[in-house]
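Below: one structure, written as structure tokens.
Removed from the display is one protein chain of the complex; every other protein chain stays in position.
Here the chain labels run A and B in written order, and each chain numbers its own residues starting at 1.
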Amino acid sequence: MAAYSITDKCIGCGTCANSCPVGAIRGQRKALHSIDADICVRCGLCGRLCPKGAILDELGNRTTRIPKKSWAHPVFEETCAGCSLCVVSCPKNCIRIGDPAYQGDTHMRAILSHPADCIGCGLCVKACPIDAVHLEKAASEAKEPAQT
Amino acid sequence: MPTLYSGYMGKVVELDLSSQTTRKYPWTDEDRRKFIGGKIIAAKILSDLLTGHEEPFSEENPLIISTGPLTGTGVPCSGRFNISALSPQTGLVTSSNCGGTFGLFLKKAGLDAIIIRGKCAEHTWLEIDNGRFTFHSADDDGLWGLNVTPSQERMAALLEEKWGAKRKFGQMVIGPAGENLVLYAGIASDERAAGRTGLGALMGWKNLKGISVTGNHEITVASPEKNKAWNKKFFNILRNHPLTGKQMPRMGTAGLVSPMQMRSMLATRNFSAGQFEHFDKVCGETLAEQHNIVNKGCVSCPIRCSRTVNLDGKPVKGPELETLGLLSANIENDDLELVLRLNNELDELGMDTISCAGTIAWAMEANEKGLWDNGLSFGNAEELVQTIRDIAQRKGIGDELALGSKRLAERYGGEDFAIQSKGLELSAYEPRRAVGMGLGYAVSNRGGCHLNGGYLVIVEGLGLFIDPQTPRAKADITMMFQDLMEAVAAAGQCLFSTYVFFPSILITRPNGPVTTVLNKALPHTGGVFRAINKFPLAIQMHMPILPHTKAFENATGMKMKMGDFIRCGERGYTLDRQVSVRFGVGAKDDKLPKRLTDTPQDPNNPSTKVPLDTMKKTYYQARGWTQEGRPKVSTLKKLKIV
Partner (left out) sequence: MPQVHVILLGLFRLDSGLHEVSLEADKVKDLYPQLLEKARERNPQTTVTKADLDGCVVLVNGRKSRKGAKLSEGDTVHLMSPVCGG
């Protein structure tokens, strides 16, 4: 399967291996690391963390480091039908189907239950069959002009 | 073999447990066009592998786990997978359909289907990772003997430890019932189950406790943009329909108890009556009011018909209608909490709630009639928790109850009230007040199954209200419903998505002129259904009542108009039958117990019994089968089966 990979720019700091949500990255400290293409779910977390830009995405493009505070998080829309494909696809288990708003409520939507764990990978967006979720940067971090 | 079509992973693998080897099973695009996926590809494989001389408990009997092309594509209600084999319970070809996430992950592992042959030398569980198969000891890992939930939890913990990470995966397991070869043991996957026809016993016989599956393959669709656009429409259709958008999410199948009671079709006292005096204590409304229900669904499904109920302060899976009816009215138990407890226990032990409850009802009557002294009696359900544990462990009378009502009736007598067909116990719908359902139960490939039987009750007094006693048109409608459901299931979608087949107005205006006219007219339209059944390929378009075909085309890139779809379903249904014919099945087996065909439910109304012979004759004609119930050569040729 197409997967992320690591170039020889790798300094073996272990940041990627320690955070890979599916345990796909192996390597000795201070030595070149590698990604198991059979396990990688293409979340891109390694690329966003690597201090050396040593990670290539599944298409072979170099990735760049992005500070955590700039990561975007999923926002679920009213049209979400609670089908839970995003829940199953989330590598960090930070999405669940929300609780009913009242007794007998059946229109539960997906919610980001563990925002602190979210890595902004967008696999939920990819999994959604009806475009009911998109990624947004947290309001305080967005560089948009302040609303009046 | 790689495929030109999207949705498929292009790989079917044959795994031999005895030698622990795998090989690719040949599977071409022509096969995909003819047999779609799911239960129909399984039927084709069984047709290739079975000669008619195999025993259910034998290394030659393959357990086939298959997905549909839509499984995991995001098309609504496409979280299903199928398990097929020669059934230990009926001795015939069977299939059992299950929700949950296993199907999705099987495809992520790059597989459309796996064919499991042979037998493990020791208790084993199987790990599938991107098409790599690893065998683990179920004894060393402490899995053998565990109930369904602890088994799945233990398997998850073992995998997490091995991987050093929480990867997502799907799993299926058997409980003690399957290990001990209870003939109606099921297979559980998450909270869902492939419950019917004893496939858990086959897994147990193969010494296979469970399977986990994961992978990182992408499931692609032919036209992503079109697919998404149609998904949006399809989701909306389901969410705005009164049945799939309101009734099913709110009450699930449990909502059927009351209407069945009103229509005298709630099986009561081992199918000797159609109404239960205390139905109000066990109906779906009471369940919702007293047990604080939250609805829950399979992956990719907006209907979310499953319910979590409160039992002893803990959330557990709620009972479906079949279980609710058969564990209450049919054994004269009015204690709803006990029903929840029994349902939970049966799920945990891993056995089919329908067959177990049906067997117990038969045993109660056999005891009261003095045929078999077993201590069970109607209205006394308190001890049943222990009884079903004994069934799973094959202890005391449990050892015999594990055989099912057909075999017990052969041993003790009482065939006339053994409520089963081909060895499979009937669901909770009393067919004497829905005779088309009676036909379905009798002719169904699986045996006494309401879904494989065509589910005619939906038009005989639940959704629509055509005359439930007339045999008119019932055979032709049964055939069409069977074929449609066969195709929907093979595509990987849930049968409940077919409720949109009934335009909303018929449901929201049950007393309106359109509905009234249709109810009156349907029994006179057998000819129309017959013509469509005969020449489905004439319908070369998509129909608004069946959004499934367009979803299928968008996802796979294969031409699939409504007529093609029905024809594929017919092919699958006939193929199942044809393989069972090799095992000797025929008209003689398409039967119901005498209670349902000879004794009117209402002594004052002679029409309240199932006129099976009349309907069977028409059914065989409609299907192009001989009056002995075997597909004619011309029919097999027409369907390109031979």
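The criterion applied here is as follows: a residue touches a chain if its C-beta (ideal position, glycine included) is under 8 Å from a C-beta of that chain, and two chains touch if they have at least 3 such contacts.
All of these numbers come straight from a predicted model, not from anything done at the bench.
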Going by the touch rule at the top, give the shown chains the omitted chain contacts. B
Hey, which of B:175, B:463 or B:536 is the one touching the hidden chain? B:463
For the chain that's not shown, point to the residue among B:89, B:247 or B:618 touching it. B:247
For the chain that's not shown, point to the residue among B:19, B:51, B:511 or B:634 touching it. B:511
Out of B:49, B:321, B:342 or B:546, point to the residue that touches the absent chain in the complete complex. B:321
So which bits of chain B touch the chain we can't see? 242-244, 246-248, 250-253, 255-256, 258-259, 262, 283, 285, 288-289, 320-322, 450, 455, 457-458, 462-463, 465, 496, 499, 502, 507-511
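One rule holds in what follows: only the chains that are shown with their structure count from here on.
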When the C-alpha atoms of chain A and chain B are each averaged to a single point, how far apart are the two points in Å? 37
Chain B to chain A touching residues, read off their complex: 73-76, 101, 104, 129-130, 132, 163-168, 215-218, 227-228, 231-232, 235, 239, 246, 249-250, 288, 292, 294-297, 299-302, 304
What residues on chain A touch chain B, complex-wise? 1, 3, 20-24, 38-42, 79, 81-85, 87-89, 91, 93, 97, 99-100, 103-104, 106, 108, 127-131
